[in-house]
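As structure tokens, the structure follows; a few thoughts come after it.
Of the protein chains in this complex, one is absent; all others appear in place.
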Amino acid sequence: MTSYENSTNTESKCIISTPGQRLCLAEDKYIGGVGTYTRQGYIMSCLAGIVKITAQPDKRILVEVRSGKEQTVVPSAGDIVTARITQVNPRWARCAILCVKEMVLAEPFRGQLRKEDVRATEKDRVEMYKCFRPNDIILARVLSLGDAHSYVLSTAENELGVVIAYSEEGTPMVPVGWQEMQCPKTYVKEMRKVAKVSPEIISNENNKEAAN
Amino acid sequence: MSIAPQLLRGPSLMAEILLSEAEKAFIHHGDDLRCDGRTRLDYRPIILETGLVSNASGSSRLRLANSDVLVGVKVELASPLSEKPLEGRLEFFVDCSANATPEFEGRGGEDLANEICRFLQMSYMSGDTINLSELSVLAGQQCWVLYVDILILECGGNLYDTVSLAVKSALYTTQIPSIKVATMDGDQPELELSEDPYDTKRLNTQNVPCLVTLMKIGNHYLVDPTPEEECCSSSGVVVAVSGSKKITAVRKIGSGSLHPESLVSMLKTASEVGAVVNKILMKKLLEEETAGKTQKVGFMR
């Protein structure tokens, strides 16, 4: 078995690993992180990238492989995703998932937001048209991988819901309540399921917009 | 030897079969005894009958456990391929009808059918197996084309083996009419069919290969897997073994991987098993022929 454990790059002083390369023993001391897997008692790399070794608070050592490129991400249950509404009807809204957590997807995945999952309370009184309009940008949580067609999303949390919406006139609206947004130009109020965006999320959102 | 750590998925297109943990454990770690009482290198009982379809030049029906295959061979005249002017040819076509298993509905069976077709072609290709120059009628102008149509009536696992045995039996019984090249009328040769319908010739099928599928399960491998066993295995090999124990084609099937050592031992076993299967098949075909037709059993029974 050829192994290149010592092939350090002198210039940048980092170890570059390739898939299938043995990194270290899988002992209690070492934890395999992102980009690794364990086989026959060893932690192996499954990506081509830089080996990152970080000491954990509990004195264990985390071994990770970070590739230069964006990680391979797909939405998984529990993730917060950013999506654009594409279609609304009385029972559900369709959307295109654009980002998973902080990572922008190269291609959108389809998602579905059912009426029951729009908010946590008074579920039976939700009216879809008063919550979303096509082209709104929403934050949502992935409930499950769903079926062959789409992921199942939920906005049943205060922090989730519409974050960016345009008025009929075409200007970005500002939230004026958890159910309303107002156009700064025409002062027309429109109904939305508004997300309560906390400051740190806003800064993330800005980053995302910049990335888009 | 480590099993590739991905989720194990049956390599064939079989429907997902529900198995309990105990059943899986038995298939994975059981001794040389399988669920149906066989050892690892045993086949299930095979039912074979030839000459069932009156309109075909040769036909056979073979049932191996729940897999039922009907093969008809039609001989036709055609001009030879420009690359091979001195040879006739064999054309295989597998029809995975939706009757066999719901998986085949629509275009579902197409991939499997293509795979089987192509592998049969591959294993028949070398000159050692079947002498294609026997099929030449007039060099460069006329040759026999054998259309081997394989109809899968019921799909119960291990299709490669079942199909290959049925094809070999059908080819064994195939009657090719005698044809004479008569007067050369100018440049046009005239072909003359013999008036006696029993004036036919047969192909030499002694060396036609049988396919042996070996599935790797846990640390061992087995022949003639049941659908349950196919579910528990991620990889295997299909080996074409000719009558003279030679290997004429191999390909790995399934999404798993194999250690070189186990692969080599699988190939050796396959060639042994294949030779035995070939021998028994030829013996049975001869027996059937000499016994004469008392009554037909028919298919789908």
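In this document, chain identifiers A and B correspond to the written order of the chains, with residue numbering beginning at 1 in each.
Throughout what follows, contacts are C-beta pairs under 8 Å (C-beta built on N, C-alpha and C of every residue); 3 or more make two chains touch, one makes a residue touch a chain.
The rule is simple: contacts and distances are computed from a predicted model.
Colleague: Which protein name, taken from UniProt, belongs to the chain you can't see among "GST C-terminal domain-containing protein", "N-alpha-acetyltransferase 50", "RNA polymerase II transcription factor B subunit 2" or "Exosome complex component MTR3"?
Modeller: Hidden chain identified via UniProt as "Exosome complex component MTR3".
Colleague: Pick out which of B:A56, B:V94 or B:L132 touches the chain that's been left out of the picture.
Modeller: Once the missing chain is taken into account, the touching residue is B:L132.
Colleague: Per the definition of touch given earlier, which of B:S20, B:S82, B:Q188 or B:T290 contacts the omitted chain?
Modeller: B:S82
Colleague: Pick from B:T101, B:T213 or B:S235: which residue touches the chain that isn't shown?
Modeller: That would be B:S235, which touches the missing chain.
Colleague: Considering the whole complex, not just the chains shown, which residues of chain B touch the missing one?
Modeller: So the residues of chain B touching the unseen chain are 2, 4-7, 9, 11, 82-87, 106, 108, 111, 114-115, 117-118, 122, 125-128, 131-133, 234-235, 237, 242, 245-260, 263-264, 267-268, 270-271.
Colleague: In the complete complex, the non-displayed chain touches which residues of chain A?
Modeller: 1-4, 7, 9, 11-12, 14, 16, 18-22, 35, 37, 39, 44, 46-50, 67-72, 74, 76, 106-107, 109-110, 145, 147-149, 151
Please note the rule applied: only the chains that are shown with their structure count from here on.
Colleague: If you average the CA atoms of chain A and of chain B, how many Å lie between those two points?
Modeller: 51
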